[in-house]
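With one protein chain withheld, the remaining protein chains of the complex are depicted in position.
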Amino acid sequence: MRSSLISKRYFIILLAGLLLSAMSAFGESTFVTKGSRAASLDSCVAPTNVMRRNHMDFLKHGRDDTVLDGVRGLEYSLSECIDCHASTGQSGKAMPVDAEGEFCQECHGYVAVSPACFQCHRTTPEKKGNKYGYHKDESFFVESTSQPAGIQRD
Amino acid sequence: MSKMYYRELYCGSPIRFWSGLALLGAFIAIGLGSAYYMEHNGHWVTGMSNQIVWGLPHVFAIFLIVAASGALNVASIGSVFGGPLYKPLGRYSGLLAIGLLAGGLMVLVLDLGRPDRLIVAMTEYNFKSIFAWNVILYSGFFAIVGVYLWTMMDRSVSKFNRPVGFAAFFWRIALTTGTGSIFGFLVAREAYDAAIMAPMFVIMSFSYGLAFFIITLITAYIWGDREIGDLRLTRLKNLLGVFVGAVLYFTLAYNITNLYITQHHGIERFILLDGGIYTQMFWLGQILIGSILPLYLIYSPAFEKSRWAIAAASIAVLIGGFFQIYIIVIGGQAYPMNLFPGKEVVESGFFDGVVASYTPTFPEAALGVAGIAVALAMVAVGARVFKVFPETLEDPNS
Partner (left out) sequence: MSKKGDQPSMERRQFIGGTIAAAGAVTIAPGVILHAVADTNQRTEGASSEHRWGMVIDANKCADGCTACVDACNSEHGLTDLGRPETDAAWIRTVKLKDKQTGNISRLPVMCQHCEHPPCVDVCPTNASFKRADGVVLVDRHRCIGCRYCMMACPYKARSFIHEALSDQSVSAPRGKGCVESCTLCVHRIDEGVMQTACQEACDKDGHAAILFGDLKDPNSEISQVLKKYNSVQIRGDLELNTGVRYRNL
């Protein structure tokens, strides 16, 4: 009985210690990676503490709206997270947000939660203007005619 | 009838037991390693492709799942149909059924593209999908057979044995109907899309399950230096003969139906005449080894009391059954889908109109073998821990 009490107390102390160190780590640092657009902004699309606590729920709601019902342009969008939070590496290329030391991985590694989004979703910002059409062959768009599509169909 | 005593199965020599278990453990470890290798790299390292989407692991999995429900038959005959000679075998029948199903499900789950999302399969159900029903049927089978074993092993609840036995019997019929229906409902492919698939799978399960039961029962009694009487083995043997004949009959009915339908001549020609490996598997594997050989061993007067013949017949049934499922699963996919009746595909960017090739790889086979090893390991441990096997199965009044 007694021994279990002691161990419980030690456990609580240990937990408090862990929490304190965690809080101080989170409290002081902004955790935005240098060289990302987010570093130049005051806060994310919602206050930082709200985002920290709820970003996964925002994304989860949004994903169902978009995938199942086709609603786009939502307030919380994963691709925007990445556009804003991905930093630029030494080579001038964008760093994947789930790479070691990058924005997503930094916290997710700390709390040992795998950011499963990136098993399917892109981890770097997509080149602007690449949303539709050929991605590889950029010359495709050069000779643009004014004729609307499908006009010559019988 | 003298009273039946059940006792934990201790192997004659402990070294034999533990080394046997270690061997099974090694097979399981290799299989799990293979599964990790396939999941880590993705399925391109296997023989499976966008044309052959279900490969060797599915053959093993379906084979084991079908055999699992068949293995329960002996218990059903004992408590539902009142066969006194079968009753003492009921406990082992239930244990083997659970083991085989666990092995089969392990293989099936570890071959999913996303086995980490198993929880999704448990929480999201599309009740129009026979797969979703099978998730319920398979997990329910564990529960029902577990309770069934309890009513067989605990005298205080033995009064529920018969109703639970009935429930288990109907559940196992539903389970194999569900497994067969996986193929029966596929309108897209000529080899499937036949309602006969469901009853055929039920009868296949009778045959494979009993073969598994006989071979493991004989092994266990040799292993534990216990006696089995000829009377019981002969009964089991004759029953196996009936089941093998019934599978042959269903195979005949399925193929003759297809031969009548002009649209299905292509697939029949493929399986029966010019499908290469699949044709060989059909005639040599399924028909010769899986049907004719065991029927001969079972019914020939020359082998009337030969245990060797009974064991050989059971193994032949299992080999033939494996080939049969291979032909259904892989052969049915290899034969090209006919998207454009009356047209021949000259060119295609996605292998239209050509027989898909499939070469199984080692990891796939290792995962499948691990499924069998899991089943056997569960049985070996279960029989040692619980009072499953009667002390002796000598013939009554002899």
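The letters A and B name the chains in turn, as written, and every chain counts its residues from 1.
Just so we're on the same page, contacts are C-beta pairs under 8 Å (C-beta built on N, C-alpha and C of every residue); 3 or more make two chains touch, one makes a residue touch a chain.
Keep in mind that this is a model prediction, so the values were computed, not measured.
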item: Contact partner of the left-out chain, one of B:121, B:167, B:288 or B:355; value: B:121
item: Absent chain, residues of chain A that touch it; value: 63-75, 77, 79-80, 96, 119-124, 126, 128-137, 140-141, 144-150, 152-153
item: Contact footprint on chain B, counting only the chain that is left out; value: 39, 41-44, 49-51, 53-54, 112-115, 117-118, 120-121, 124-126, 128-132, 134-135, 182, 185-189, 192, 333, 337, 339-340, 342-352
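Heads up, the rule we're going with is that only the chains that are shown with their structure count from here on.
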item: Euclidean distance of C-alpha centroids - chain A vs chain B, Å; value: 46
